[in-house]
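Heads up, one of the protein chains got dropped from this complex, but the rest are sitting where they should.
Letters are used for the chains, namely A, B and C, taken in the order the chains are written, and counting of residues starts over at 1 for each.
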Amino acid sequence: MTQSVVIQVGQCGNQIGCCFWDLALREHAAVNQKAIYDEAISSFFRNVDTRVVGDGGSISKGKICSLKARAVLIDMEEGVVNEILQGPLRDVFDSKQLITDISGSGNNWAVGHKVFGSLYQEQILEKLRKSAEHCDCLQCFFIIHSMGGGTGSGLGTFLLKVLEDEFPEVYRFVTSIYPSGEDDVITSPYNSMLAMKELNEHADCVLPIDNQSLFDIISKIDLMVNSGKLGTAIKPKSLVTSSAGAKKRQEKPFDAMNNIVANLLLNLSSARFEGSLNMDLNEISMNLVPFPQLHYLVSSLTPLYTLADVNIPSRRLDQMFSDAFSKDHQLIRADPKHSLYLACALMVRGNVQISDLRRNIERLKPSLRFVSWNQEGWKTSLCSVPPVGHSHSLLALANNTCVKPTFIELRERFTRLYRKRAHLHHYLQIEGMEESCFTEALSSLSALIQEYNQLDATKSMPAEELPRLSVAV
Amino acid sequence: MGRRRRRRRVDPADAARALPEAIAALSQTLPAGPSPETFRRAKFDRPEAAPALWRLLFRVLSPQLADGASASFSPEAQVRSVKLALRTQGYPRRALAQLPDDGSQGGRELLLALAWLLARGPLPERLLTQNRVQLGDEMPVCECEALASPGPPAPSVEADGCVDIRHLQWLMGKLRFRWRNLMASQQEQCALLGKIHSYTRGCHSDRSLGHLSVTETELLRDPEGGRQLLQRLERENARLQAALEWRRRELVFWRWMDTVLGACPPEASQPTFLPRIPTPGTGALEPLVRELQALQGELREAVEARRAAWEAGVGGRGPEWSAARTALREAVGQDLAALRQACEQGGSCSLAQPHGPHRLVRTEAGVAGGPGLRAPEVIEALRSQEARLEVVLRQLQGQCRQELARLVGAPPGPVWILPPGR
Amino acid sequence: LLPCPCSQHTLAELRDALDSCAERQRQLERSLRVSRRLLRAWYADPGTTRLGLPRAVRTPLSDPGPACIPSPQDLKELELLTQALEKAVRVRKGISKAGEGNKAPSLKSGSIVTSPATRASAPPRTSHRAGSRASETKPPRGIRQTRVPTKDLPECRLLSVGDQACMGQGAGDTKPKSGLRNEQIVLSAASQAPEAFTLKDKGILLQLPEAFRKAASRNSRLRRNNSRKGQSYSRTQGLSMTRMQSGWPGPRLSATEVEAEVRHLQKACLLLRLRMGEELMADPQDWMQEYRCLLTLEELQAIVGQCLHRLRELCTGEACPARGRFPRASLPCGGGADPIWSPQLLLYSSTQELQTLAALRLRVAMLHQQIHLEKVLMAELLPLVSKQEPLGPPWLALCRAVHSLLCEGGQRFLTILREDKPAD
Partner (left out) sequence: MSIVTVQLGQCGNQIGFEVFDALFSDSHCPQGLCSKRENEAYQASCKERFFSEEENGVPIARAVLVDMEPKVINQTLSKAAHSGRWKYGQHSCFCQKQGSGNNWAYGYSVHGPRHEESIMNLIQKEVEKCDSLNGFFIIMSMAGGTGSGLGAFVTQNLQDQYSNSLKMNQIIWPYGTGEVIVQNYNSILTLSHLYRSSDALLVHENDAVHKICAKLMNIKQISFRDINQVLAHQLGSVFQPTYSGEGSFHYRRNPLGDLMENLVPHPEFKMLGVRNIPQMSENSLAYSTFTWAGLLKHLRQMLISNAKMEEGIDWQVRPPLSGLPTRGKMSLNKEFHFNTSIANLVILRGKDVHSAELGAFKDPALYTSWLEPVHAFSVWKTQRAFSKYEKSAALVSNSQFLVKPLDTIVGKAWNMFASKAYIHQYTKFGIEEEDFLDSFTLLEQVIASYCNLGF
């Protein structure tokens, strides 16, 4: 079995990470009742004998002693990390996994990338190597960060290059939180633009997520829950937005949103559990990335909650599939149905069979548009273990030109600032930053947009059969 | 022989008994041989002798049939089969072919045909070899019989004429599968033989063998089968005995046959019908001629070049040279004697190698056993033979490739995509 | 479609090859059936037929009869053996189920406890043998799978008529083996309890029936005599045959004989070509060798000439049976002087060796067949390629098939693409 290491960078990254570890623990606790350290748990956790002093206490089999997250926590401010270390999850981490500073990156990509990057490179590498050593077969790094800030965006993308050089065989899956339009960070267009170039070049897969979409989803759930009609009918602990159903809602504003992302990551790595059609992480980029640069996957998660009624009529099951393609359920503001699919993956968990999957694909296919050379671009998986609180769930990943508007909007916001050269000096004063960094980032993103444009253009062209090799006799 | 003949002449009483005894011996040697009386009657072309002789000839000419199997052929079928077989073997008398198919006539003609067959080769011995009771587990160490055609090629039954070349490909593929199946069966057979031999080690009273063969073991396991085997063996012994007897007395028979021949109306002495050469025969002749001619050409070229070079280089030498020359000539003569013999007489069989069936005996690896061929030697010889043949095959295929490339030339239009090499 | 004569000829050749393979397969199957039946009866439960696993066989010999069995009773004894063999595994199972101890009371009554399995681990009689046997049967499955309860007993307790003492006590290699074998050896009359035996031991106890042994030795004697006689027969016939055939046209070759001759000449041609290749490849070191090489080539040239001459005779139909010998088709494996009558021995030391030998033999035979077919097909098909009008689809199809058959041994095939479309 393979293992993955989660690298959470910056405030946003660490907050999401925190939710992720909480959920992951609960998921494994629900599946693994006997508290035996098995291969499924091993993919995200080490089992450590705490009585052994030092570092050599990993136990590969037997009872669970003390679980340690396979994670590296990086922030250039102490706040969030300290909070985690004082919270309920404190036992899952130890100080050897942390890298913190006190000064912060000041919402400046260049500070995160250039200053802290070179300052902490060795230290970060050291921790990464250590975490890799603890793995039997390291398959994937999950990087969680935001695009708009300084540390997550700058240092987070700096990491990508380091990882690529140091661990070329290990996949780099990046969960990037894109800023909303009315973002309070003024320099976020610069930061995002500069980060985009790094994502373009050094990530295997990027799952773009924007805060606004998460917020909309929460509002919708709130509406449902509070409308009274459904309130009691919703099965406890089944909301994708809460880490613990009993907990008082919305202690922190971002908790619910972060939980959605945490759920996304857990479903993405469902190959930890057995199923009749496994989908390993390495299959994701293989199936969904037709060209190296086009590795941005739009994701959606359904159902958002489960009704307490245990009998799921298949209509409800089919509803789950329909929802996954609707605009409202995307974790980024995008409408895949009205754009062009390059490829699509459906990762199903729980009590769903291949025939359900096939029926729904057949049903939905006519309403979707696929690129001419990939008319049947479906990848599916069946994992028999559902998420906690659910009987079944679906994660849809789409390589779809519908991400293009997000990028275009980002470019526009960037151009607006850049035209005025506003705040540019904050960046240019950093060693190693030059104007060319901005222009190169801009052309990189433009090239990407252009690629999507070209694909979109094929939408209107009639599908033609290409002449095949012609055999004489 | 001469001595024996004199002795016969000395004792006339013997001579009077000699003919029936000779015929009896012959008859006993052959499968389903009739009584001497039948022969006597056949000489006078009595119809009652005919059926027995047809049967006899049928058995003689289809030796591969087991004892019971011939009964399944109707008399007519037997007669026709005999006529056909004799014809393909080149039997010259037309009278036989004109006999009715019901097998009611032709005693004397059949007698002549039998004599003709006897005169052509060691018929009794051949029959005794072909159907001999095999006691040991045998393996021929030569390739004389290996995968040879099991009998005379059936006269082409296929009336459908032309075939698609894909049909040939199909048959070729089938052949490849059969080879592989043979290989698998043979491996299994060897494994089983090895087991039986090692389990029965020490069981055989013949110390040079040491263990039992399959037949012998089966005999132990199945007393009833053993009894039958014993009977067959005894029958064969009787036939062998008779064969010895026949050899001693055959001269009398031939003299008698002369009188039979004398009683026959002579046929036109013209070659009435040439042996019918079946298509595979003629087909094989032409390419073989070409092949030999090509070989001759290549040799001539090589020889001429070398002789010229030789004469230009070392041509004249002293008297000591002529002695060496003679010695060399002799050495080469000896060297190629085996090859020459092989070419004249019988393929690879007559090479100095051992051949014929050998009884398999399992021995201890380290023990210096008694007489007998050792497997590693045979393996060695086979390996080199295999390597040589593979070279030949590759050469032939290469030749075909070149020839095809030449014929195809470089026509504009299609592109040839060869299967990728591995 | 191929033209008729070509079809007929190639078809006939291929069918011939197929038939000969099928025939060989049939022969093999026959003997396989016998061997398998033997081994099954030996060590397997006839019900579930544990094919292929050597097992120790143990059986009760309820009453082995009088101490000295005269040869007329051999057959009766054999019947007993067969029954015993059939019971063997059932009893063996019973023994192993009932536990190890209670079924081995016959320690002093001449139990023979060797088995293929135990022999490998606990060598009977001759210890050096067992060692080599263990190494020759590669995976010694029996060892792992069979537990013979009486393994620790003295391996061999054969009791001969004259000598009631235990022969094999302790080290077995001192025992005079052949002496035992030739005597009548039976179990002690006292033996009433179940005992184990192997076939080997049975074989010693129950030799091949005397009548059979006599017949067999008579058979080989007769064959030897016959073979000696066989050599002189041609002269005997020489005289009368000429008379016999005076009224007939001269002896001609029959079709089968012509065919045999042709086949033989084909082989000769192959041998000659091989030899020529060797000679041309040789790199003479001095003038002696060079001269020798030249002489060899000349000699080869002469032999080829003779072959050609003979072949021309065959072509014109004027061939007589070769000088001084009878058509070689008349006897299997060459002339009548061959020692076919009493087979010589071929010694092998392990199953693997035997398998290698057999596989190589078959491989060589196949190569002969393949080369022959290759030549036939070359002769028939290549002219067709040159004759047909090029570039039409039938011609292309022909080329493809011919290429596959002649250049790839019929295993692989090429593709012909039209060039009017781009290749990628």
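By definition in this document, contacts are C-beta pairs under 8 Å (C-beta built on N, C-alpha and C of every residue); 3 or more make two chains touch, one makes a residue touch a chain.
None of these values were measured; they are calculated from a predicted model.
Considering the entire complex, the omitted chain makes contact with A, B, C. The hidden chain makes contact, of the residues B:Arg46, B:His167 or B:Arg255, with B:His167. The hidden chain makes contact, of the residues A:Gly62, A:Gly79, A:Gly181 or A:Pro292, with A:Pro292. Of the candidate positions B:Arg17, B:Arg180 or B:Arg290, contact with the hidden chain is made by B:Arg180. Touch with the chain that is not drawn comes from one residue among A:Leu25, A:Ala343 or A:Leu417, which is A:Ala343. Touch with the chain that is not drawn comes from one residue among A:Leu119, A:Leu277 or A:Ala447, which is A:Leu277. Remark: the residues of chain B touching the chain excluded from display are 163-164, 166-167, 169-174, 176-178, 180-181, 183-185, 187-188, 191-192, 417, 419-420, 422.
By the touch criterion stated above, the residues of chain C touching the omitted chain are 29, 32-33, 47-53, 138-139, 144-145, 404, 410-413, 415, 417, 423-424. For chain A, the residues touching the chain absent from view are 1-2, 39, 136-137, 139, 271, 274, 276-278, 280-283, 285-292, 343, 345, 353-358, 361, 365, 372-380, 382, 465-466, 468-471, 473.
Everything that follows uses one rule, which is that only the chains that are shown with their structure count from here on.
Geometrically, the chain at the heart of the complex, using CA-atom means, is C.
For chain B, the chain whose average C-alpha position is most distant is A.
Our note on geometry: chain A versus chain C, Cα centroid distance of 70 Å, whole angstroms. Chain B and chain C have centres, each the mean of its CA atoms, that are 17 Å apart. The distance from the centre of chain A to the centre of chain B, each centre being the mean of the chain's C-alpha atoms, comes to 81 Å. Multi-chain contact residues of chain A (touching two or more other chains): 472. Along chain C, residues 396-397, 415-418, 420, 423 each make contact with two or more other chains. Taken in their complex, chain A has these residues touching chain C: 467-473.
Residues of chain C touching chain A in their complex: 393, 396-397, 400, 415-418, 420-423.
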